[in-house]
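Missing here is one protein chain; the remaining ones are kept as they sit in the complex.
Right after this comes chain A.
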Amino acid sequence: MLQKVVRSTIIDAPIERVWAVLRDFNSHDRWHDVVDKSRIEGAESSSQVGCVRNFTLNDGNHIREQLLALSDSEYKSTYCIVQATVPLQRYVATVTLKPVTDGNRTFWHWESSFATPPGRESELRDMVATEVYEAGFENLRRHLRADGDSRVVRPGAAGGPAASRNLPSRLVRASRAGGPEVLEIARGEVPPPGPGEVRIQQRAVGVNFIDVYLRRGWLPGLMPLPGTPGMEAAGVVVDVGAGVQAFSVGDRVAYMSSYPGSYCSVRNVPAQHVVRLPASVDEEVAAALLLKGVTADYLLRDLGRVGPGTRLLVHAAAGGVGLLLCAWSRRLGATVLGTVSSEAKARTAREHGCQQVIVTRDYRFADAVRRECGGADLIIDGLGEAAREENLAALAPCGHWVSLGQASGPLQPIDPEALVRKSATFSRPVVFDYVARPGLLAERAQRVWDALEQRVLRPPLIERFPLDAAARAHERLESRASMGALVLIP
């Protein structure tokens, strides 16, 4: 006869917060004491239905479990044991969360059914009920307290200790359009977060080429001058505004948003642009990776549909996005070619998976690409105008040219006749449109963290600059001398 175990409890935290932990099928070694080590098999995401978590318990037992169902709308997940050294046969378990609407708490229901060898029914039932489920309840409570800096949001609490006052912030301002020298440091105050916002004490700010375009005044609609550039950062939540349930004071977070202003020490950000950081990702890594990693994710997965055999040409292959594209697309089975401007960069690009590196300082690469692979199915181009003819020449029939940036100067309009000769396509995507739907940013960010954890992506090369030295960071980025990602430390 099937044994049935049901245990339930109330957790003093909003449902979004509890679910953020439990929906990750591979989070249990971070919060449940009985779990020693766990990994997801293959290169699958830990919230992909069908994925298998392979884990060991502290007592030496070894278990493989498969995720059978996951519903973000019902806060429910179901999984089964596929292989185990403990005799739990046909074990299927379901975790369900429900909100306690009159207290901002969460009802957590955990139930399972399984068969056992004869005579061991009550022993194994007790083990599942107490050592797995009840202990799990306590362990998760402790995890939320630790993760939330001992300040799990209490029912009705609107925010943390700083909630009611302005906080001082240092910020970088571009007073007018121009070179790096127009960036200057200023002081300001950040009011308490408005409805739907979190206030973040920033610990690392990502530097991207779009910041340079903003500073040069190329995107006046996006940043009127004077203005503060910067599209991403990572840090710690200081307080939360009305209606924010997914974050608590003390959460380590990162964000990317379609409007600038991240070159500062304290900032309010709408919660929908924010993601919580796993314990394995520190703030500098997050600031170096979030926007670039999410960019690589949509380029390879959605826009480029890169897979086995795709011939991919990556310009600036040793840059922040370039290195990610090389490593990730190689894992997807692509043939990866890259251009760089120096031998030192060529070495780095090769180390990250770029198979054919073309060293060129004058944007000549089409012949080499045709020689190596006959032409590129996909070109990811941050070079812009100086490379336009070479890009067209390097494209394979039916190839796709993605214009991601224009380091050499604004790309002039593309003549459709130039495309029709090869049935080529051209696109000009904006990363923020690829995270606009609710939940999409978290999903893409999770794939980046997973890729990092599974060593598909290497820990990023990071060059650090103090916030006050933002001008030097820009000089470095524009000099084409930098490798990997640049990060400002407030």
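To be clear about the criterion, contacts are C-beta pairs under 8 Å (C-beta built on N, C-alpha and C of every residue); 3 or more make two chains touch, one makes a residue touch a chain; residues count from 1.
Simple rule for what comes next: contacts and distances are computed from a predicted model.
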Query raised in the report: The chain dropped from view, which UniProt name applies: "Acyl-CoA dehydrogenase", "3-oxoadipate CoA-transferase subunit A", "SRPBCC family protein" or "NADH-quinone oxidoreductase subunit J"?
Result: "SRPBCC family protein"
Requested in this report: Write down which of A:D102, A:E123 or A:E417 is the residue touching the left-out chain.
Outcome: A:D102
Query raised in the report: Going by the touch rule given at the top, which residues of chain A touch the chain that is not shown?
Result: 6-10, 98-103, 105, 107, 109, 134, 137
